[in-house]
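Accompanying notes for the structure given below.
Of the protein chains in this complex, all but one are displayed in their positions.
And now, chain A:
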Amino acid sequence: MASPLLSRVSPTSNTISFSSSLTNEQSRRPFSTTFHIKPRRKISTVQAKIREIFMPALSSTMTEGKIVSWVKSEGDVLSKGESVVVVESDKADMDVETFYDGVLAVIVVGEGETAPVGAPIGLLAETEDEIAEAKAQASSSKTSSPIPPPASPAPAPAVVVVASPEKVVSAPVSDGPRKIFATPYAKKLAKQHKIDIGSVIGTGQFGRITPSDVEAAAGISPPKSSSSSNVASPVAAGTRIPPPKAAATAAASLPQIPGSTVVPFSMMQAAVSKNMVESLSVPTFRVGYPVMTGALDVLYEKVKPKGVTMTALLAKAAAMALAQHPVVNASCKDGKSFTYNSSINIAVAVAINGGLITPVLQDADKLDLYLLSQRWKELVEKARAKQLQPQEDNSGTFTLSNLGMFGVDRFDAILPPGQGAIMAIGASKPTAVADVDGFFSVKSKMLVNVTADHRIIYGADLAAFLQTFAKIIENPDSLTL
């Protein structure tokens, strides 16, 4: 993000002592690292003789900065390299130096005020003649839309001054009496992810907004169980359990086999474990169905050269079937209602790097096979590089799990939390089949087995869905449409 204004942020000091620069000063000076800010040349509409001084990004995490003090006043003549303003970031106070000679025409953001990174905080005129012009520019930009800040890590809102000084100083967290209770960390996360805390629905105790609510609103899967859960409950007097984790406590009762190694879960494995345990609270049932795949195999041979994968074919087929049976694409969130999902997002379970993830093919019913295949390839690559975006692995409404490539003929999948059904696909195998007339033939048969949440999906629903799915696979031409 080397936006023009950030260039030349060159810390000149790791200085041990600052005493020399401080000795004779009356006012308290910041503990400063100096750097330069290079005012950006204005875009065509504005005269080049007036330069803007931007709020610099003083650290990688800085999104806004507070003006501690203006070292120079309006009208002061500046020469290159002079300190103009002291800015407070989340990390330190720093002197901002000018990179040009000129006159400080206008201070846009006053002392004690805060501005987002990249927003203009002052205007630098080349000569005194341009001061008036700069002032006019400043006032017009204040009333009309201010100059949009250049590409910067923090796309600044179209307001230069974020808050009045009193507000910043005296009430950093309150926005007046409102009945929204968000925990401190939730507020921090909301700020970080630029989420309006007022729009987040609190699910915590007493309806308060918790960090995971904000993460959910930001589309991030909650990383782990809440902090309090690993607080071991009081242990019987006198005993101490070495790793005081809830899980470890349970495991401690099992006999240790000598020579065994304990490898803690990675984040991903921990998430899997948590989801699996959570699934126990859902009443599930399973329905199996044989599907003849002869026609599908023929189609696959045809489209394979065009980059279509079996995964895409199956996802597409499932999506098309789901479109006809929306209840199977629904989920039960609270045990009291159906949540019908507007889009059909097929999550596909993949084993990657010792973990299990479920990249999601969004709107699988709407994309054509080729796009779907292409999308799948991207997802897998991203997953390998651990770059999946949250919505790319947690927005599934239905899951496919395929172990057919290992020769597995049938298996049983566990329903992931938040979804209504998951389909377990076995291998397609040549099987002797008798038709209604008693003729035997050998056909490719694949067994699929769907696990579903019986609170919302009943046996007949699932059976009907499977019937549709089988029809699509057995007459796969519709897949290519």
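Simple rule for what comes next: a contact is a pair of C-beta atoms (placed from the backbone, for glycine too) under 8 Å apart; a residue touches a chain by one contact, two chains touch by 3 or more; residues count from 1.
The criterion applied here is as follows: contacts and distances are computed from a predicted model.
*Asks:* Write down which listed name, "Cytochrome c oxidase assembly protein COX11, mitochondrial", "Myotubularin", "dihydrolipoyl dehydrogenase" or "DNA replication complex GINS protein PSF2", is the UniProt protein name of the chain that is not shown.
*Replies:* "dihydrolipoyl dehydrogenase"
*Asks:* Out of A:183, A:275 or A:467, which is the one that touches the chain we can't see?
*Replies:* Result: among the candidates, A:183 touches the missing chain.
*Asks:* Using the touch definition up top, pick the residue from A:263, A:460 or A:481 that touches the left-out chain.
*Replies:* Of all options in A:263, A:460 or A:481, contact with the hidden chain holds for A:263.
*Asks:* Out of A:205, A:281 or A:387, which touches the unshown chain?
*Replies:* Considering all chains, including the one not shown, the answer is A:205.
*Asks:* Name, in rising order, the residues on chain A that touch the hidden chain in the full complex.
*Replies:* Within chain A, the residues that touch the unshown chain are 14-20, 22-24, 28, 31, 61, 90-93, 169-174, 176-177, 179, 181, 183-185, 187-189, 192, 205-206, 208, 223-228, 230-232, 234-235, 240-241, 243-245, 263-267.
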